[in-house]
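With one protein chain withheld, the remaining protein chains of the complex are depicted in position.
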Amino acid sequence: MKVNVRLFAGLHQMVGKREIVLDVREGATVRQLRERLGEEYPVTEAFLSTLVCAVGEEYVPGDYVLQEGDMVALIPPVSGG
Amino acid sequence: MKVNVRLFAGLHQMVGKREIVLDVREGATVRQLRERLGEEYPVTEAFLSTLVCAVGEEYVPGDYVLQEGDMVALIPPVSGG
Amino acid sequence: MMFEITAEPLDPGPLVAAVRRDESGAVALFYGVARNENLGRKVLWLEYDAYPEMAIKKMREVADEVRAKFTVTGVGILHRTGRLEIGETSLLVAVSSGHRKEAFDACHFAVDRIKQIVPVWKKEVFEGGEEWIEGHVPGVEDGSP
Partner (left out) sequence: MMFEITAEPLDPGPLVAAVRRDESGAVALFYGVARNENLGRKVLWLEYDAYPEMAIKKMREVADEVRAKFTVTGVGILHRTGRLEIGETSLLVAVSSGHRKEAFDACHFAVDRIKQIVPVWKKEVFEGGEEWIEGHVPGVEDGSP
């Protein structure tokens, strides 16, 4: 199934896109989505372990199960202020 | 000797003047100056014990000895902010 | 209340007006400012990125936390994005309260929480390089990212 993924900060800069579509199997978790990102964009490998996912503008745990069409944001460690 | 005395806040309002001249004996302390104020302006009696004196824009203790021509400020408890 | 993510310079006037109530005796206003040095590096400028919709939502959550923890009369937060020169303001947090101690404590708490959960990111461009600063991993309920 296809999941829309928003990228920010260093991740955006590495991938060169603000939004991508990733293909994952039915019932995939956000942890598996992160791994998929690493396969598609090896440049992101080193950063995957620090990424938190947000679905529907809310942080979700790594075992959160995705649904077709979900808008997922990959959130690097925040550094506002 | 004559001493110039500046009045503020409630004291200013009670006495009706921003500045007065009080006559005290040579070698008088600021504590005695306060008592002199009470004699001249009985309306101030109840407030005398709360007044701190400043000479030359610096707080001085009650036993500070005044000199002719000193500019003394009578400072009620402060309440800025 | 006022919560904004904007690429425009931040203006404290409307923010303070928005958080003040007639019961407010104190307003604590915090400015996060781009400074010229970090970790021993000479910083040339900063660049901020944000996830705007979620950042606003998380700012509101911070304000809710503040109101649950402190006796305040208003909370407002503005965060700037894009390129900021040294001396420009990246963050404004205003908290009003009846009294000063609550205003200070609540504003400090709000700034700490903003840095923990609001999805905003800072890139430092310094002499010889640049780096997206990795600050805080925002928590999720089970603690596992």
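Per-chain numbering from 1; labels A, B and C assigned in written order.
Please note the rule applied: contacts are C-beta pairs under 8 Å (C-beta built on N, C-alpha and C of every residue); 3 or more make two chains touch, one makes a residue touch a chain.
In this text the structure is predicted, and so the values were computed from the model without any measurement.
Shown chains touched by the undisplayed chain in the intact complex: B, C. Residue-level contact of subunit C with the missing chain is found at 12, 16, 20, 22-37, 86-87, 96, 98, 100-101, 103-104, 107-108, 111. Taking the whole complex into account, subunit B touches the unshown chain at residues 6, 8-10, 12-13, 49-52, 54, 57-63, 73, 75-81.
Keep this in mind: only the chains that are shown with their structure count from here on.
For this pair, subunit A with subunit B, the centres built from the Cα atoms lie 73 Å apart.
As a whole-number value, the distance joining the C-alpha centres of subunit B and subunit C reads 49 Å. Residue positions of subunit B in touch with at least two other chains are not found. For subunit C, no residue reaches two or more other chains under the stated contact definition.
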